[in-house]
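One structure is given below, represented as structure tokens, and several questions about it will come after.
One protein chain is absent from this view; the other protein chains keep their places.
Take a look at chain A:
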């Protein structure tokens, strides 16, 4: 089963998220992550949905999504190069004396410590799923007290490069 990232442009109406989520449940699809937010145009929202399935299943899912009256367009970002980011806040057990040591861990990830308490601190990290997973592995040894992550926001790249190596 392949992972797909679907971008769905919808009318910013009450209940639209319910309609989309209901459709997934009704048709037997699983939502791995979903993010919703504003767009460049007032009155429209964009949903970024990560889900799994083979080509036939994803094709069917996109058609079903398009049937919803409040859905304006549906794009499978996974068909072309795209940029994907998620945000995570990770609360880690740590004393203030360990701050420098932890800074050394999070800096290569371009993450930041955004809150420090007497026995814990919060790390903020953005990036693709794999990067956040990698940082999490390193922080596990300190003891992760709480984790919250957004799911992906994503966008197709402006230029489709000749080779994947051109992507950063």
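Definition applied: a contact is a pair of C-beta atoms (placed from the backbone, for glycine too) under 8 Å apart; a residue touches a chain by one contact, two chains touch by 3 or more; residues count from 1.
Note that in this section contacts and distances are computed from a predicted model.
Engineer: When one chain of this assembly is omitted, its UniProt record names it as which of these: "Nitrogen fixation protein NifU", "Putative glycine betaine-binding lipoprotein", "Acetolactate synthase" or "Rieske domain-containing protein"?
Structural biologist: Hidden chain, UniProt protein name: "Acetolactate synthase".
Engineer: Looking at the full complex, which residue from A:59, A:80, A:93 or A:148 touches the chain that isn't shown here?
Structural biologist: Counting the whole complex, the residue in contact with the absent chain is A:59.
Engineer: Write the list of chain A residues that the hidden chain touches.
Structural biologist: Residues of chain A in touch with the missing chain: 9, 11, 14-15, 18-19, 22-23, 26, 56, 59-60, 63-64, 66-67, 69-73.
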